[in-house]
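Quick one: this structure, given as structure tokens, is what I'll be asking you about.
In this view, the complex is presented without one of its protein chains, the others remaining in place.
This part shows chain A:
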Amino acid sequence: MVEYNELIFEMSRQGRIGSSLPESDVDKVDLHDKLPAHLIRDMPAELPEVSELQLIRHYTALSNKNHGIDNGFYPLGSCTMKYNPKINEDVARFEGFSRIHPYQPVETVQGALKLLHELQEDLAEVTGMDAVTLQPSAGAQGEWTGLMMVKAYFEQKGEKRIKVLVPDSAHGTNPASATVAGFKTVTIPSNEDGLVDLAELKKHVGHDTAALMLTNPNTLGLFEKDIVDIAKVVHEAGGLLYYDGANANAILGKTTPGNMGFDIVHLNLHKTFTTPHGGGGPGAGPVGVKEKLIPYLPVPRIEKENDQYVLNSHHPLSIGRVKGYYGNFGILVRAYTYIRTMGPVGLRQVSESAVLHANYLRKKLEPYFESPYSQYCKHEFVLSGSRQKKLGVRTLDMAKRLLDFGYHPPTIYFPLNVEECMMIEPTETESKETMDAFAEAMIQIAKEVEENPDVVLEAPHTTIIGRLDEVQAARQPILRYSKEE
């Protein structure tokens, strides 16, 4: 086995190449005749010179170091790192889906459009909305798309509403999207139960409120039980309710944001609907809306006219296109496949098991870590490392120590309103044995903090690179290889 220990640049030997090209039969051109001097490099590019086999071994070894859901438990709260069934991949590779082009005449891609249209309808049903756009390619882009519709809606009504209310437990993308969409964000503090403080909310809601953005269950894994009253307060003031659907894994088939009173919803297909998480790759953040917002949906809309599926751009109040073509098509095929393979009963089982798993793990860990909220959680829960902090060990140290056990650590230091926060989401696809083993590792770490803290403070010990100097990495990042340095 080739271990990854050298940079590909360090393996480089002058003149070694991975392919043999025939002798060039084109006359040499002097670049100086063709390009201005400042565009011509005076040093050769330092590209690595390796053979094809070296290249393959190097990157294969590197990829084996990666931690993914296919090789280990990944309880990263708020991210729903559940198993991505391989049947999704098979279907996405069908020629009828993988070999088509967005510029093809619509008559020749009726099957693909049918799939998109059915997915829109399925997602509308799951969310309790009246129509869905599949264009946005991430949760955050879905938020921005939704807020642009909110803006267009009030502009059309001739109302000046500039504020978007966001609870302090919200994901950072909520206030960011509101700001990018041109709103002013107002933070609503949570009460001691980790829920929206209704009295505080009432103080801030007014004639200038455009929307409240809410995640339910919220990022603490807690269900906002006052949601009906919250919706009433916002609606009575003339505002709209935006549902951040990142946590939809907790409510699938049980209730819908539509039922709770929301007007706009985004879903993260790369969380709830088992499409791969990006790592920078394509995601999908479809947005659903209630009737009154339909005119503002992005165009082109995928519609059915008689027996034909069409792309309709004739919607004058639309906020326009938010993504090239029609969204990340291959990802949408995967989500559609998931919904078809699960069916309504299967989707309900997803949320039931996700919630059961989270409560099981929470109960196992509660004796060893501070648990800031005592009520039952939904699909995820938070613990606080405050007890360990008094012993001189922080959550970041414990997260590093988990690497030694082969686990991806939970989300840490988020939400911001929990000291030394750990946010754990086991998901429905993990077995009891996996959760038990993870709990044992966490319990062992809690004991190490008391008896042998150095082993935690100096972790990780088993990774190819040990504890990184984050301060130096932040202050003097070296982002480019150069022979000289």
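Heads up, the rule we're going with is that contacts are C-beta pairs under 8 Å (C-beta built on N, C-alpha and C of every residue); 3 or more make two chains touch, one makes a residue touch a chain; residues count from 1.
Please note the rule applied: contacts and distances are computed from a predicted model.
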item	value
Omitted chain (choose from "ABC transporter ATP-binding protein", "Sulfite/nitrite reductase", "Core domain-containing protein" or "Transport permease protein") - UniProt protein name	"Core domain-containing protein"
Option from A:Gly72, A:Gly172 or A:Gly206 whose C-beta touches the chain left out	A:Gly172
Among A:Met11, A:Ala237, A:Ile412 or A:Ala437, residue touching the chain not depicted	A:Ile412
Chain A residues that touch the omitted chain in the full complex	171-173, 389-397, 411-416, 421, 453, 457, 470-471, 473-475
